[in-house]
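Note sheet for the following structure.
Every protein chain but one is kept in place in this view of the complex.
So, subunit A:
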Amino acid sequence: MSRLQTIIRSLKNGRRIIGPIASISVNNPHGIRSYSQMEVQKDAKLPVPLTISTQSEHENEDTKYEENIKNNILNHALDFVPKSGWSVESLSSGAKAAGYPTITHGLFPNGGGDLVHYFNIKCNEQLVEQMKTWPKMELKESTVPSQFIENAIMTRLLMIDPYKITWPKAMAIQTMPNNVSNCLATLLSLVDDICYHSGDRSVDFNWYTRRVGLAGIYKAAELFYLTDSTPNSGATRSFVASRIRDAQLIQAALNLNPVAAAPQTLTAAFTTAKNILGINTLK
């Protein structure tokens, strides 16, 4: 009786027991093959990291190779900028001059934006190379190396000179949304380099104020330079010098001791109040 019951039960449960087994073999068609694969993988495990590293090296070489081609094309394209502007046409002509088909301009999805970016980076690098050779000044806490900064800004501005006629277009290209980040990045690295090489070693909030102030001065000077027709850009030079003086004045005012400045501030406030009330005796 009990045996019969167990047989019946086993038959009943059979579906449950056999079912999963069957489903395993059905759902896992790799079955036996997977074993052999695993063994192969075990054997292959040792060389795997090696192949990965060589692959990444290959990728590095590939990207480097691609970069070189791109820079070569961009460099040649700069020669065509005075004629055809910061445009895809310049890139095509540049590609042709570098010995590639004109269609290679497809490497630069941003078109003129990439060309302007390349030009900015190239100029920044040249400026850094030059600044390294300039004499270092003995710096005290309070003095601003205004001569150094003025020279740096003027040197950088004069690098635009060959492309001065087309530069307004380049500035417009830089303000397009997809180029803004590149433009800001090059501007920040420019002012950072100027500050560093002029001897700025601040580690507090001055780090930010100096760089932002310098970026403002540089951009203002760039705008001024576009309409400057004086020989040797003398007007731009004096413009830059006076902007640096302004910045120095602001810095001096910010560093002023509040207690020492109190009488001046009070007098100024008093005079202003008198002017507002119309009882200024000095009229």
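Heads up, the rule we're going with is that a residue touches a chain if its C-beta (ideal position, glycine included) is under 8 Å from a C-beta of that chain, and two chains touch if they have at least 3 such contacts; residues count from 1.
In this section, contacts and distances are computed from a predicted model.
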Chain not present in the shown complex, as UniProt names it (candidates "DNA primase", "RNA-binding S4 domain-containing protein", "5-demethoxyubiquinone hydroxylase, mitochondrial" or "Serine/threonine-protein phosphatase"): "5-demethoxyubiquinone hydroxylase, mitochondrial"
Chain not shown: contacting residue from A:S87, A:T104 or A:N124: A:N124
Hidden-chain contact residue, picked from the options A:S92, A:N151, A:T166 or A:T186: A:T186
Subunit A, residues in touch with the chain not shown (by the definition above): 121, 124-125, 128, 181-182, 184-186, 188-189, 192-193, 196, 201-205, 207-208
